[in-house]
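Before I ask anything, here is the structure I am working with.
Just one protein chain is left out here, and the rest sit where they should.
Take a look at chain A:
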Amino acid sequence: MRRPQRLSFIYLSLFVALLLTVMPMPQLVKLARPDWALLVLMYWAMALPQRVGVLTAFFTGFVVDVLVGTVLGVNALAFSVVIFVVAQHHLKMRNFSVIQQALLLGMLLALYQLLLFWLSHFLTGVYFRPQYLWPVLTGMLVWPWLFWLLRRYRRQLKIQ
């Protein structure tokens, strides 16, 4: 078992993702904002599943709940479930090409939006609108670049 190294850099990347989640944006961009925190968590769960797992996802999701104002625990639950799937299949997913990964992650992002909507509908009675699915598409488009960036980040800083 390797000793953990420079774990704080993982949390730094999550912090930046959270900043991007709440950064003020024009309305048009806002609706299509990718779920940065979830994408970054997915990368780490795939690359270092022994460091970033369901519980990290839970806490990040909780912070997202506090930041964006959804019912507390909704994002925490959705994040945990999605990261559980990623962590369980990380060996398979690592072998895919980036495009295949993006397609697969698109399905997971859709699962996240579905869970989020379903829980919010159950708790506060929101209605579904197709525009809510834009982040799935933008998330898939962003993934190859994010993957490349985070891999460089991990290798340069030798995060283990």
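Basically, a contact is a pair of C-beta atoms (placed from the backbone, for glycine too) under 8 Å apart; a residue touches a chain by one contact, two chains touch by 3 or more; residues count from 1.
To be clear about the criterion, contacts and distances are computed from a predicted model.
> Have a look at "Cell shape-determining protein MreC", "NADH-quinone oxidoreductase subunit K", "4Fe-4S dicluster domain-containing protein" or "Ascorbate-specific PTS system EIIC component" and point out the UniProt protein name belonging to the hidden chain.
From the listed options "Cell shape-determining protein MreC", "NADH-quinone oxidoreductase subunit K", "4Fe-4S dicluster domain-containing protein" or "Ascorbate-specific PTS system EIIC component", the omitted chain resolves to "Cell shape-determining protein MreC".
> For the chain left off this view, which of A:Ile10, A:Met46, A:Leu104 or A:Leu119 is in contact with it?
Of the listed residues, the one touching the omitted chain is A:Leu119.
> Out of A:Leu12, A:Leu31 or A:Leu149, which is the one that touches the chain we can't see?
Checking each option in A:Leu12, A:Leu31 or A:Leu149, the one touching the absent chain turns out to be A:Leu31.
> Tell me which of A:Ile10, A:Leu38 or A:Ala57 is the one touching the absent chain.
Of all options in A:Ile10, A:Leu38 or A:Ala57, contact with the hidden chain holds for A:Ala57.
> Spell out the interface residues on chain A facing the chain that's missing from view.
1, 18-20, 22-24, 27, 30-31, 49-50, 53-55, 57-58, 61-63, 65-74, 76-77, 80-81, 84, 87-88, 91, 116-117, 119-120, 123-127, 129, 131-132
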